[in-house]
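Note that one protein chain of the assembly has been removed; the remaining protein chains are unaltered in position.
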Amino acid sequence: MIVAVASGKGGTGKTTVSASLASVWKRPVMAVDMDVEEPNLHLFLRPTWASAESVHLAVPLLDEDRCRLCGACADFCQFKAISLLGKHLMLFPEMCHGCGGCLSVCPEGALRRGQRELGTVEVGITGEAIPCLTGRLRVGEAMSPPLMRTLLGKAWAQKELEARDMVIDAPPGVSCPAMTAVRGADVILLVTEPTPFGLHDLRLAWKAFRPLGIPMGVVINRAGLGDRNVQGFCEENVLPVLAEIPFSRDVAEHYARGGVLARLDAGMKERFEALAERLERMALEGVTHA
Amino acid sequence: MRSAPASILAVTSEGPTLADQVDPRFGRAGGFVVMELETGAFRYVDNGSSQVLPQGAGIQATENLVKAGAQVLLTGQVGPKAWAALEAAGLKVVQGVEDMTVAEAIQRFRAGEFAFSDAPAH
Partner (left out) sequence: MRELVILSGKGGTGKTSLAAAFAHLAQGKVLCDLDVDAPDLHLIAEPAVQRSGPFLSGHVAVIDPDLCKGCGACEGLCAFGAIAKQESIFTIDASRCEGCKVCVNRCPEEAIDFQERLCGSWYESETRFGPMVHALLDPGQENSGKLVTLLKAKARERARQLGLDLILSDGAPGIGCPVISSLAQATLALLVTEPTPSGLHDLERVESLCRHFRMPTAVLINKADLNPDYLSAIRSLCSTQGMPLVGQLPHDPAVVEAMVRGEAVTEGPATPFGDEVRHVWGSILHLLDTP
């Protein structure tokens, strides 16, 4: 089964929860960090890295000798990655989405596949034998989804090969990158905090992910700090609160040292084990909220 | 290099007349006042096709200028991609033109007060 740990708001504790879940998961599991802009999961799971592979997007390269400046490619491109300006055909590979359209419309075969580096996919294994995959977006690269798709493909292949469950640490928000991370999951775990910002963004996430028809549960992190409106919202909308992690200075300092929360003490370990069990049950029952 | 009279001048503009304010943006400017300097005849070229794009507005705007036959551009600032496009298209660019009407911008250009940029503003 695949659990995607997501959140409308950044900084609620997605990575904290993902790392802890992976560390207590009873069946063979792998951890995938899909927050490719700011991957943090490895800071807690501390895998030994086995490989790092550059991932590229196919972008057009121009053979100027063959180009007749007809402009068919520039006319076609929806993203202004190719532009015919007077006698120059200019390429802007950083704008390219990799659709391949220009390559197919060129009547002279003057365009061929080049590449733009999106970032890297790193594969490692933790001391507890948990495979860990991380995507890392090249600084300056604007688009996350292409790298995320490659990462997901690799993760999926390993999951099938090794018959593992998967815990996905998703990026924050509800736009395209977050959707890409959660859409294939069997259950989505929304991490929130009991504050006005937390509630607002939880509501956004719940509305955004509902149409996917995937069962959703909530973890309230830093419980006790703020108000009780998040609990109220969950009750009203029949959104199960699967765990609460109370705010404490100890927890905050443990996190600030890079500690996996489930290893703080026996109580915390039990809390995450119970959460894992509830998630499995939700995934099996396939209960969704229309 | 001081600006010297050239044939066809484009100014990013908030509206279609010479009394309108210069639009400091290039890629997402509302439009351009394009003037033939020898005769003073001008027309307004709408830049809506650039504004609707999710990305690459500066590149589309450059294409619009090329189609309009412009040789010189007066505007507030131009980004690096648009700069590359403008350079490839052979246009000369004056940046820092803002907080004045189109008429004033053209008058100052004719008087040789502006210098052509050699790099994008940012």
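Per-chain numbering from 1; labels A and B assigned in written order.
We take it that a residue touches a chain if its C-beta (ideal position, glycine included) is under 8 Å from a C-beta of that chain, and two chains touch if they have at least 3 such contacts.
All figures in this text were calculated on a predicted structure; none of them were measured in a lab.
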{"item": "Among the chains presented, those that the missing one touches", "value": "A, B"}
{"item": "Contacting the left-out chain in the complete assembly, out of B:55, B:75, B:95 or B:117", "value": "B:55"}
{"item": "Sole contact to the chain not displayed, among A:1, A:67, A:99 or A:241", "value": "A:99"}
{"item": "Chain not shown, touching residues in subunit B", "value": "25, 28, 52-55, 77, 79, 122"}
{"item": "Residues belonging to subunit A that touch the chain removed from view", "value": "8-12, 15, 37-38, 40, 43-44, 76, 78-79, 97-101, 104-105, 137, 139-144, 149, 171-179, 183, 195-197, 200-201, 204, 207-209, 225-227, 252-253, 255-258"}
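The definition used in the following text is that only the chains that are shown with their structure count from here on.
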{"item": "Residue numbers on subunit A that touch subunit B, as the complex places them", "value": "74, 79-81, 83-86, 88, 90, 92, 95"}
{"item": "In the complex with subunit A, residue positions of subunit B that touch it", "value": "53-57, 59-60, 62-63, 66, 81, 84-85, 88-90"}
